[in-house]
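Just one protein chain is left out here, and the rest sit where they should.
On to chain A.
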Amino acid sequence: MRILGRFGILFSLTLLVLAIFSFALAYLFPGDVLTNLTGIIPQNDAHRELLIQKHRLDEAYFFQFVHYLSEMLQGNWGYSFVSGLSLKEEIGLALPATIELAFYAMFIAIVIGLPVGCYAGLKSYTAADYSINSVSMVGYSFPVFWLALLFILLFSLELNIAPLSGRISLLFDVPDKTGFILIDILLADNIDTSLALRDAFHHLLLPTLALSVISTASMIRMTRRSVIDVLNRPYITAARSRGLSRWQTFSRHILRNALLPVLPLLAIQITSLITNAMIVETLFSWPGIGSWLIQAIYQRDYPALRVGMLAVATVVIMLTITIDLFNRLIDPSRDKYERATV
C-alpha cells in the first residue's frame, strides 16, 4: 500500500500547486483583488472592510492563502459576479455534463477502437491493415470543431435526424440529482422514462459521435502499434513454437502485453478528450463546463474562470492518476515502487 501513499502525495502536491496558481490569479487578473477572489462587489466601505476581514486580505500572503485553501476545501468557492450564484452549484451542474459526454466518447473509443486496433495489428501490413490505418489517420486529423459543424450541417440541418442543441427536450422536466442525464432520467419518477431516454439519446448522438471519432481513431492507432510491437517479441515466437493455436497465443500472450502499454497512453488521452469535449459542447450548446467557461470569459467573470479552471484541472489530474495507479497495480512486470508520475 506504499504505492497508494505515493500517488496520494503526488495528487495532493499537484493540487496544492494548482491552488497556489488559482490564488495568484486573483492578483494577476485585472480589477479588484477582493472581487476577483470572492465574486462579491462590496456595496460600501463598511461592507468592504468586513469582507477584507473575513477573507484575511489584510494579512500576509501566506495566511491569505491558507485561509483561501481552507475555504476551498469547505466548499466555499465564492460567487459568480455575473449571476451572483454560488460557483459550487454552477460547476456542480456543468462539470458532470462534460464528464458524461467524455465518458460516452471514451466508451465508444474502447469498444470500437480496441478490437479494430487489435485486428489491424494482427493483420499488419496487409490490405485490411492499410485501409484501417488510413481511415483512422483521416479520423485522427479532423479538427474536432470542424467535424462537429459538419455533423450539425449534415444530420441536424439537412437530414434532420438529430436535434441541434441541448441535452434533452424542454418537455421533460428532469430533476437534477447526479448531474448525469441518463442516470437522472432513470431516477426521475414523474416522467415517461423510455420516451425521455430516447430523447436524451437523440441529443447525445451528435456530440458523442463528433467527440468519439478522434478518440476512436487514436485508440485504434495506439492499439495497433502496441500489438505489432508485441508480435515481434521473442516470447511470441516461443509461444507459437510450442504449438499454441492462434487464438491461444492471442488471448494468453498478445492481448495482455499489448494492452498494458496502451493504458498509460489512455491517461494522456484524457486531457485532450476533455479539451475536445469542451469544444464540442460549445458548438452543441451542451450545458457543460466548456460552454460555461466560455461564457465566463466573455463576461470577464474572473472568480468563475479561476474556480472553473481549478475544477477542470482537478478532474483531469484525478482521472490521470487513477488510470496510472490502476495500470501500476495490474502490470506484474513493473516495479510497484517506482516513482509515481503525472
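Brief remarks follow.
In this section, a residue touches a chain if its C-beta (ideal position, glycine included) is under 8 Å from a C-beta of that chain, and two chains touch if they have at least 3 such contacts; residues count from 1.
The definition used in the following text is that contacts and distances are computed from a predicted model.
Missing from the rendering is one chain, named in UniProt as "ATP-binding cassette domain-containing protein" (options: "ATP-binding cassette domain-containing protein", "Cytochrome bc1 complex cytochrome c subunit", "Sarcosine oxidase subunit beta" or "Metallophosphoesterase").
Contact with the omitted chain, checked across A:I41, A:L69, A:A239 or A:I294, is made by A:A239.
One chain of the complex is left out; on chain A, the residues touching it are 233-235, 237-245, 248, 252-253, 256-257, 260, 331-333.
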